[in-house]
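Removed from the display is one protein chain of the complex; every other protein chain stays in position.
Showing chain A:
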Amino acid sequence: MFIINGFKEAIYLLISLDAELYHVIILSLMVSLTAAALSSIMAVPIGILMGVKEFPLKKVAVRFIYTMMSVPPVIAGLIVFLLISRRGPLGILGLVYTPTAMIIAQTVLIFPIITGLVYNATKEKGETIQNLGKTLGANRRQRLILLVKELRMNILTAIITGYGRGISEVGAVMLVGGNIRGQTRTMTTTIAMLQSMGEYSIAIALGIILLLISFILNSILLYYQQGDYR
């Protein structure tokens, strides 16, 4: 019964544009989108480079990326917290308990995921695509463009997967953000907090939003995977 009441209240809060609720939603989206964007800018080129080039200690780098792909969010949060806390080496920047700290923590989390997935895709198809480009007369720049174009679905999948990890994690943003009302409270930290307080309506509302985001992202991915482009 409380679940049904919770659902009803959740729908009401969403329709009535509850300010606190929407602040939480917008902050979550902003933090995760920014972290995904920053991660992608670094991770996509690095993943492609790792996939096509040989370099010293490449095996070590690959193993490191694979390990970091499954690092628990709370560990990523802890690492970032230790660096940016007032007693840490970057404490002077005053980043702890700010959305910026949350972005940094999520970037640390998302970066290896995107790198690893892009690396895998490049490793699988990169040489074939490069050879094809060569045999059709493409120069180095054209081959690189061809590689990115051919791997675009894999890159998109990697970015969406990374973003999904960011928007759904609790541990990292809790540690570095502090879950401060009106400042660093995200959807996931709010859900965790409200559940422990026995207040379910907002938690359910946020849960609906998170599922909706996941649904929209996967729909976008499926749409492009079905190849509606030339």
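Note that a residue touches a chain if its C-beta (ideal position, glycine included) is under 8 Å from a C-beta of that chain, and two chains touch if they have at least 3 such contacts; residues count from 1.
In this text, contacts and distances are computed from a predicted model.
Comparing "C-type cytochrome biogenesis protein CcsB", "Pyridoxal 5'-phosphate synthase subunit PdxT", "Carbohydrate ABC transporter ATP-binding protein, CUT1 family" or "Beta sliding clamp" against the UniProt entry of the hidden chain yields the protein name "Carbohydrate ABC transporter ATP-binding protein, CUT1 family". Touching the missing chain, out of A:R63, A:K149 or A:R181, is residue A:K149.
Note on the undisplayed chain: of the listed residues A:S16, A:S70 or A:T135, the one touching it is A:T135.
Interface residues of chain A facing the missing partner chain: 125, 128-129, 131-132, 134-140, 142, 146, 149-150, 152-153, 227, 229-230.
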